[in-house]
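One chain of protein is taken out of this complex; the other chains stay put.
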């Protein structure tokens, strides 16, 4: 196990830190104000204008699309992707998590587009790449990912009921999806939809993915779901979408029946990103907890000197450091043995990192008193986002179940 | 210890249950829609119209002001207050918590007005009662309570910096308060403000309370703070208020220097209410968890049959039942020995009940998957409200500290 | 719910407190020394002599067999049993838990004899009562209970493999049992053995119980199992017993096939006893934690003033009080609706009380530093005993499963 980051990654870490300090943190307040103004104007899903400026600056600095490894497909030229290993990108993802509302998107490294770009890089046809990958890489359009369904327990992905049926030169997509994050924003023009393509196929080979333009007739974006009380408007909300739509057969992404395989491929690096961003949030929260408690006093001494608060701070450090090492290990495994053989470790971080981060942020909230639950500090919103990570891409319990089965297989072969 | 509820309380429980089933639950959806419409119309702090109908119905059924004990002051005639003991009111508060957004206010039993009405009943002059208590009891106006301040750590109440200074026939109130819940709604016309009246007085006798009309010159309601993304608009938000105002000397509530004493008196029964409502939320959440998990399947069986989910359900039952018994014990103590001698137990429930309820609601969220964090089920909003209870009226840590000191005093007299 | 203890119970509480203070606490050290001397002499399972003195004194004071309710069987005259309700006995059990090694046995109220005496009272024939109940009530002999088996997972009681087979005028008992607590002491002369009597009978009606004299040919007490290093010698250890024995048919206890039913009947009040004793241990541990931390200093102040330790103390108070109320509720239910209808609540306390007590004792250990894990204070031994209660009479998980099923049945009838 060698978690040493390359010289290039270390240089980029310095550059991202400078970008955060010089541009991102100072823009946070403006972002909030613009978002509030958009809401007041009845356009909550409009992207706050300051984000465009940050994107320009990030791109100017070369802090753009860093998430995308080079050469993911033989056809890729060197111009595609920053060429960082997953391990090398990990600390950059963490840094971006420190300003979760602005930094990832400013650097064109925000979910769900990152995963969609990866899929298009790996499995997209020339035409699909030209039509969707190129503008996504340029930050000109946004995309969403339609997998979860409101009417079934999606934690068991075999429950997915949306159908993708071949009919001549087209596929007919029928079903209802939700948690299509980003779908509400005007720039979001395309969805990758997962559905059942061959209902009688083998359990893990009956699903496919298909690209559906959101302006196609038969695509109805019904509404957006909130997260705790947040509309997540500046990030395009979370669309509830009814699909009853016909798309050209060439919109199929990857092979028929390849849905599960591609979902797995998409999730590997994506989980590293999610987890590292979570830890970035946690580091920011811990910092806020320290500075806040050092600056206010109760019962005759700074809050930071109360034993219980010190225990929160120390436990936060313990939780973050342990979770980060686990994520780095998973990243290193993806780089060295591949997503498939890092499966257990990827499941493990999916549970461990949001848990650690949630705990830290919750304690930071408590340390802030009433301010903590309000919009005056970023903690409550961080917490809400982290809470969803215990459910998104499969609830904790499903991942724990997988880990247990692998463990049992190792020790008790008969199971 | 006798936690048996009187015949009258039992009868009222049946009636409240019927009122919930016949009127309140069916109105929940309409309430949400009206609140959304108000937001869309730029008037988020307007009370949804359905609430007025519910109030009329509740009053018609005699389910009105049940929280107020009779005869709290010698001057009270029998017409004032339902005359229920704290123990007898407790299960009614729990029932109202099952529809937390509607039921408490529908029955004119919602915070912070209940506490304010209690204060006015106990300490108000004839004139104060006429001017403010009467319309509050009639549900015609609303009130807020201004104690916490944004610039100090209010968990140590001696940090309060707002001043209440006598000047001739007036008092001048100067300071900045927040978490003045309800202040944003049009019906809210008066605040009870706590401030330092005698900066050199004994530590717990230097604060006073005063009644400040919100339309008085020098009262500036700056904005409302949100709670985990929720504006709490239908309940009047949480006002940040700048006071630089002169009010007549007869607006002083209770004696000069009596602020702490009155705050304590206010908090006793109020905590029973808060805690029982919390447990009502928890019961509703547990019910939702059971019905949801029984109706959806993963991995070949109903979610409710998975061992981990069963453990959540069982632990929820354990947590709720233990917390409820503790609250009932505190209620019984308030009835039998008074708020002062039930101090430790009141501190204990302040920690135990929100903790139990938060845990249950969190597990119910997890059991609901994506729906759990959304606005489609009431769980996320419940959770956010419960989270604030770990901070409101003093953070958990302050209460635990008091409990520990009492315990140490009992066993280690030298401390 | 009325948890008020009767005047008689309150009087007995005062008397038990006096007995503890005057005789039991002062004898604790001597008991330990005698137990050590017995071990050194190679007779670890001999009962320390001081216990006999305490028994004499307890009986003299009328603090004897208090656990046994009067009139449990129509045939009982008033002389049998103290006639206390389960609720009234509960605080006496708690008090005895404060000196767990001495007090319960001194008052002839120690497990497993209490449960066995209850069974004999309820189901014993005249002859069985004469032969075994009478000397047990007089504290002249001891008994053990052979249910758990080393070779199967006894948490599912239907796994029990020992057979009880009718053969002419006898039953032949064949099987291997362990955790037959008390079996190693010389005074232990009889076991109640549970086994399968009708292998094809209905799942919960195929087991029976039978009385087996330990000196019968074919009873082999192989050895004693330890508990976290403790031999539990002064209490007769925990026998591993091989049964290949023939006993007269009249030794059958209760009806054929009644094993499960009797086990349930036995467990109801027994769990109240166990749980209340656990809380007695916890109270003693909390007291020790308070006095110890108040008397030693680190980093410039008494340990009791460190915030983290205060949190332990406060959380201990919360945990104990909540668990106690739950146990009292279960006791009250047994008294008012019977063991069967209190089933869920009895399962709940089985989990809640040992958990609360274990937590408190663990924190008391931590607060004592090295002394905590040693034999110099009673905490480590308490902890070990409490740890077994998470397993004895069914592991926590089995009880949680039952509670969940009852909850689901209430809310989701289709399950």
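Brief remarks on what is shown
Letters A, B and C mark the chains in the order given here, with residues in each chain numbered from 1 onward.
Here, a contact is a pair of C-beta atoms (placed from the backbone, for glycine too) under 8 Å apart; a residue touches a chain by one contact, two chains touch by 3 or more.
Computed from a predicted model, the values in this text were never measured in an experiment.
Which of A:102, A:153, A:173 or A:352 touches the hidden chain is settled by the complete complex: it is A:352. Only one of C:122, C:261 or C:308 touches the absent chain when the whole complex is considered: C:308. When the full complex is taken into account, the listed residue touching the unshown chain is C:152, out of C:1, C:152 or C:261. Where subunit C meets the omitted chain, the residues involved are 40, 42, 148, 150, 152-156, 159, 178-179, 225-231, 238, 296-299, 303, 306, 308-309, 365-366, 369-376, 380-381, 383-384, 387-388, 390-392, 395-398. In the full complex, subunit A contacts the hidden chain through residues 1-4, 286-287, 290-291, 293-295, 302, 304-305, 307, 309-311, 313-318, 321-323, 325-326, 328-329, 344-345, 348, 351-352, 397, 399-405, 407-408, 410-412, 414-415.
Mapped onto subunit B, the footprint of the missing chain covers residues 306-311.
As a convention for this text, only the chains that are shown with their structure count from here on.
The most distant chain from subunit C is A, comparing centres defined as mean Cα coordinates.
As a whole-number value, the distance joining the C-alpha centres of subunit A and subunit B reads 37 Å. Subunit A and subunit C have Cα centroids separated by 53 Å. Mean C-alpha positions place subunit B and subunit C at a centre distance of 43 Å.
Annotation for subunit A: residues touching 2 or more other chains are 306, 308-309.
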